[in-house]
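Note that this complex is displayed minus one protein chain, with the remaining chains in position.
== chain A ==
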Amino acid sequence: MNDHETPSWTDLSQRARSATPPVIDVRHAVLAAIPSRRPSRPKPNLAEILLSSSHHWGVRFAFGCCVLATGLIGYGGYRATEDLSLLMSFAF
């Protein structure tokens, strides 16, 4: 490429690919930074299990069903109480 020519990105990136990385040695630094023995992983509790499995569609579906069921039971209870109070008003 001569000086008057516009530099080309393709040419530049091709040349850059052949660059050789410097030789490094981080082994000692890494070993100094990590504990010699890893502490054993604590057993996951129920909340962790639920959280880790929450991405599964089955778990999401079951959760959705629970919310729906709770809503229906709550609504049913509310209606039943309303009917009961109506009945009571007739009785007394």
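Going forward, a residue touches a chain if its C-beta (ideal position, glycine included) is under 8 Å from a C-beta of that chain, and two chains touch if they have at least 3 such contacts; residues count from 1.
Quick note on the criterion: contacts and distances are computed from a predicted model.
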(request) Have a look at "3-isopropylmalate dehydratase small subunit", "Sugar ABC transporter ATP-binding protein", "Sigma-70 family RNA polymerase sigma factor" or "Heme exporter protein B" and point out the UniProt protein name belonging to the hidden chain. (result) "Sigma-70 family RNA polymerase sigma factor"
(request) Extract the touching residues of chain A with respect to the undisplayed chain. (result) 6-10, 12-13, 15-27, 29-31, 33-38, 40-41
